[in-house]
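Written out below as structure tokens is the structure these notes cover.
Here the complex is missing one protein chain, while the rest keep their positions.
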Amino acid sequence: MKLTLREIAAHVSGKVIGDPGINVSGVSEIQSSLPGTITFLGNPKYKKFLTETQAEAIFVSDEDHLKGKNGILVSNPQLAMAQTLGLFFPDSEPESFVHSMTSIDSTVAIGKNVTIDPGAVIQGDAIIGEACWIGPNTVIGTNVTLGKNCRTKANVTIYHDSMIGNNVIIHSGTSVGCDGFGFVTENSVHEKIPQTGNVVIGNDVEIGSNCAIDRATIGTTSIGDMTKIDNLVHIAHNVKVGKGCLITAGFAVAGSSEIGDYCTFAGQVGVAPHVKIGPNSIFAAKSGVTKSLEGGKVYAGFPAREIKEHNKREALLTEITRMRQKLDQLIQDRKER
Amino acid sequence: MKLTLREIAAHVSGKVIGDPGINVSGVSEIQSSLPGTITFLGNPKYKKFLTETQAEAIFVSDEDHLKGKNGILVSNPQLAMAQTLGLFFPDSEPESFVHSMTSIDSTVAIGKNVTIDPGAVIQGDAIIGEACWIGPNTVIGTNVTLGKNCRTKANVTIYHDSMIGNNVIIHSGTSVGCDGFGFVTENSVHEKIPQTGNVVIGNDVEIGSNCAIDRATIGTTSIGDMTKIDNLVHIAHNVKVGKGCLITAGFAVAGSSEIGDYCTFAGQVGVAPHVKIGPNSIFAAKSGVTKSLEGGKVYAGFPAREIKEHNKREALLTEITRMRQKLDQLIQDRKER
Partner (left out) sequence: MKLTLREIAAHVSGKVIGDPGINVSGVSEIQSSLPGTITFLGNPKYKKFLTETQAEAIFVSDEDHLKGKNGILVSNPQLAMAQTLGLFFPDSEPESFVHSMTSIDSTVAIGKNVTIDPGAVIQGDAIIGEACWIGPNTVIGTNVTLGKNCRTKANVTIYHDSMIGNNVIIHSGTSVGCDGFGFVTENSVHEKIPQTGNVVIGNDVEIGSNCAIDRATIGTTSIGDMTKIDNLVHIAHNVKVGKGCLITAGFAVAGSSEIGDYCTFAGQVGVAPHVKIGPNSIFAAKSGVTKSLEGGKVYAGFPAREIKEHNKREALLTEITRMRQKLDQLIQDRKER
């Protein structure tokens, strides 16, 4: 498949600089760009690769970066790259059929244009919205609702009573609606607290592989619209995650905590139970949130603090060596007098 | 479903304060209590919600908290809540049948009242105890033994030769008995050490979603009776976990370590290989255990220390600023003389 710069520019609302008739057959990254492709300058630190690139054309946000090369001027080169990848690799179309090697309860309601792959199991009273694609060996429990155009990959498990919005993607091995970790200890016996609530996931959410999202003890564990979750993430019972959050791999949040809208978590962050994190917070990797935070700031460390405060504390260690020298000098001076 | 306070009090061995004929139709949490329900005061920090609650009744451990409202006096309100949830949400009854879309070896022994869901695969010589419920697409390896009344949810894998006790619950995606991480390096080649042991899990154990519990190299990896394990937990080969432990999400213990009875681990804790942790230990989140610990104490930090010692060290950083001021003052004084 080949596309001209003219065609691509039209798709990404950009302006061709140079020859609009140039053909490209794919997208490549600037640091490893290939002949015959279009590349992009997303991160200024990659400018150094501009001169040596063998790509036919470059997405840039500043015409000067082209230095005579062919390109497409756009406001966001990374977005243009994403849109162009979508042109070259359109989503594989589901085939809208239900495979015979499946087990689908007779009470399940299935929308139009649904695809159900081999090995899938769908239990009683589930509702599968229009254009959903249920991957191989995925299990959907009783009374689950999936909105329109959802996609569960292979070996996913969605427990009973979960409610999933539209355009939700869930990757392989993820478990949605498993029991929360709730026990009450009486006379050294851990009694299970029945986990009677459910999980509600908004629209446009994506969840990576091998995550676990617990159902609520009472009420609902919820993930807001457009929140994106990476692999191996744990969301405990009764947690509320806002909308538009970006949660990267290895994150774990304990029971009943609330995370505001548009929060970003780098890898391996932990959040204590019963805390509230304000919106627009950003957390550095391996942070540990131990108490409620107002939000709107960048946090780091364990316990998580505003990053300036955190960096100051880290710098104190370096200070000690200098202080020791001064101190020893003072003591020496005193002896000599 | 509606129950009177009289019926509920009888079930939880409590005493009705107020009108025993009051009907409730569910349980709610004190901070979000609903009309028509019974709520509970488990944590004293939620006392402030008592006055405004719209619930019909409250489980309390102190009659004074009711201030004229209807309630049930119990020694442990959280336990009473758990027991009452069990009344309103009885465990869904397995249907005691074996689905036709399953693959069960002819040598498998299946007890009475067992349910085997679609897609399950049970291999040769496995023994499935009375009243077990094998979830959809779960795989049970050769020579596995499940005790009575076990429940594996969907997409669980139990490798060959694992021995599981009674009343064990295993959540979706969990892998029990996978190979330990054992290699011996000779001339830069990592040779696999055959993992020839197994996993033995006691009675009344619960294991969350997407955990991995490795079989022993030689001998047994064991999880004691009534230990409860959260999601995304890693238990390496030859580890011995005692009974009654509570292990929360993101925990990882390396090979051959031993964890005593009734230990509690907050989230994302790590334990080094070949260490021994005494019973009744409690670990703060993100702790890293690097050497054997006597037990019976609260530990925190990395390396994990008794929490008092840990807190003292953390406080030292704050000390530095004060010391620097004193030091600079001394130097200044000296110059001025």
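Letters A and B mark the chains as written, and numbering starts fresh at 1 in each.
Following the convention adopted for this analysis, a contact is a pair of C-beta atoms (placed from the backbone, for glycine too) under 8 Å apart; a residue touches a chain by one contact, two chains touch by 3 or more.
Source: prediction; values computed, not measured.
Screening B:139, B:246 or B:300 against the full complex identifies B:139 as the residue touching the chain left out. Per the touch definition above, the residue from A:69, A:228 or A:297 contacting the chain not shown is A:228. Among A:244, A:260 or A:295, only A:244 touches the chain left out of the display. What chain A contributes to its contact with the hidden chain is residues 27-29, 32, 76, 78-79, 81-83, 85-86, 88-89, 91-92, 99, 101, 117-119, 135-137, 153-155, 169, 171-173, 206, 208-210, 226, 228, 230-232, 244, 246, 248-250, 262, 266-268, 285-286, 317, 320-321, 323-324, 327, 330-331, 334. Looking at chain B, the residues touching the absent chain are 101, 103, 119, 121, 123, 137, 139, 141, 155-157, 159-160, 173-175, 178-179, 181-184, 186, 188-194, 196, 210-212, 214, 217-219, 232, 234, 236, 250, 252, 254, 268, 270, 272, 288, 290, 302, 313, 316-317, 319-320, 323, 326-327, 330, 333.
Please note the rule applied: only the chains that are shown with their structure count from here on.
Between the Cα centres of chain A and chain B there is a gap of 26 Å.
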